[in-house]
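To start, the structure itself, in structure tokens.
Note that this complex is displayed minus one protein chain, with the remaining chains in position.
So that you can tell them apart, the chains are marked A, B, C, D, E and F in the order they are listed, and the count of residues begins at 1 in each.
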Amino acid sequence: MLVLVKRLSTQQPKRPLIVLQKSLNKNVIVKLKNDIEYRGRMNNVDSYMNLILEDAEEFNGETHLANYGKVVIRGNNVLFIQIASEI
Amino acid sequence: MLVLVKRLSTQQPKRPLIVLQKSLNKNVIVKLKNDIEYRGRMNNVDSYMNLILEDAEEFNGETHLANYGKVVIRGNNVLFIQIASEI
Amino acid sequence: MLVLVKRLSTQQPKRPLIVLQKSLNKNVIVKLKNDIEYRGRMNNVDSYMNLILEDAEEFNGETHLANYGKVVIRGNNVLFIQIASEI
Amino acid sequence: MLVLVKRLSTQQPKRPLIVLQKSLNKNVIVKLKNDIEYRGRMNNVDSYMNLILEDAEEFNGETHLANYGKVVIRGNNVLFIQIASEI
Amino acid sequence: MLVLVKRLSTQQPKRPLIVLQKSLNKNVIVKLKNDIEYRGRMNNVDSYMNLILEDAEEFNGETHLANYGKVVIRGNNVLFIQIASEI
Amino acid sequence: MLVLVKRLSTQQPKRPLIVLQKSLNKNVIVKLKNDIEYRGRMNNVDSYMNLILEDAEEFNGETHLANYGKVVIRGNNVLFIQIASEI
Partner (left out) sequence: MLVLVKRLSTQQPKRPLIVLQKSLNKNVIVKLKNDIEYRGRMNNVDSYMNLILEDAEEFNGETHLANYGKVVIRGNNVLFIQIASEI
């Protein structure tokens, strides 16, 4: 019983990853640690924040740098992910 | 019995994360390692300090840089989180 | 039963790595954290994003730097991997 | 029996964290890797050195930078923690 | 049965390390994160990319810096390993 | 039997940490990655090289910077620890 309670209670702190999972196919802005932004549709994401971005565009601030199509971004480079409805 | 005691005793050092959990929906200032601050309502946070910030505003010191709406910040970038009642 | 459900549900967040696995032998552009790009055929990749690149060419932006043949890139250096059909 | 012995012997090297636990509610100076110091009352700390600081003041050397009230500092940024009776 | 299937399927993504294992005693160029290259015969390598290099020569680009004989390189410094038949 | 043999054989490579444990209450010089040295009596140390230093003095080369009394240094910042009889 205690174990079950613990399981339930430890699920709550995982929410940021669940929010990301519920935002699949939304437009996102992914800011990396090197300050470059990638804007596109978040096709998928895992618990490490590795993510697939489709129709990805690369920006340095407001300066458009490149179009990348489909890219897989390695999660450890992510600073933050801004989700679609807020863009 | 020993195992149970250990479980109880090892819960105490986890408190900083518990304090964060009890501060959901409070206003926070999140300072990142790159010295940029994000101010907003902490919608959720996990044990890695990944956190969801709503109505997020980006500051460099007192200079307002941008509004971001809802962002998911990757925990490994966090320097510290200042909780609402102290802001 | 619960355990089975959990297994199924935790497979979804792994997708970025599955997408990489399904892109074997496609041309990719691998951008590393030091901003250098390696273009070539992705012979294989593992869950750490260690990858084998064949006919690898090294670029700094559009400047061709070197040809490397077959290289094994250590995954922790990867910023992102752009997959073939989008190049 | 061997397992028990091992448990006992491996508890000794954990002492720095136990010393921190026994210093709760003492005044501390926390020096971070970025050379900034936070002085305040250590409300709690976990094994990762995540810590809660109350009445926190930020210093760059002897220059007072800001008052922060209650902050949760992420442990991986910590360089060292100086404990109260020695301040 | 499910477990067996999983084992088989998770072996494939490990291939970059298997390729390295099959290249023992070949000449390699190991480029480190600090941009220095070590050329020599790869006597052995482990899953962390720790590797033993024999008759190792140190280069900065095309500039020969030093001869090192047998060195053990710590894997986390490796940027990429270029395997012999492609040198 | 095999398991027992493995246990014995894997204990040997742990020796640097055992040497540290046997040096408790000796004077040490702890050099951190930021090139600053802390000299004092090593009250305790754990397997992560978190350590407690008493009567700690901070040096930049031969320049005395500060006295710190008792400090807990986070192990990941340690470059090396020089043990007393050699100081």
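In this text, contacts are C-beta pairs under 8 Å (C-beta built on N, C-alpha and C of every residue); 3 or more make two chains touch, one makes a residue touch a chain.
Model, not experiment: these values are computed from the prediction.
The chain not shown here makes contact, within the complete complex, with E, F. The missing chain, though absent from the display, is touched by one residue of F:20, F:36 or F:72; that residue is F:20. Summarising the interface, chain E meets the missing chain with residues 17, 21, 32, 34, 38, 43-47, 50-52, 68-74, 76-77. If you put the missing chain back, the residues of chain F touching it would be 10, 12-17, 19-20, 33, 35, 49, 75-76, 78-83, 85-87.
Note that only the chains that are shown with their structure count from here on.
Hopping across touching chains, the smallest step count from chain A to chain C is 1. The chains in contact with chain E and with chain F alike: there are none. Inter-chain spacing, taken between the CA centroids of chain A and chain D, is 32 Å. Chain centres here are Cα averages; for chain A and chain B they lie 18 Å apart. Shared interface positions of chain D, defined as residues touching 2 or more other chains, are 17, 76.
A linear topology is adopted by the chain contact network, the touching chains following one after another without closure. By the definition given earlier, chain contacts exist for A-B, A-C, B-D, C-E, D-F.
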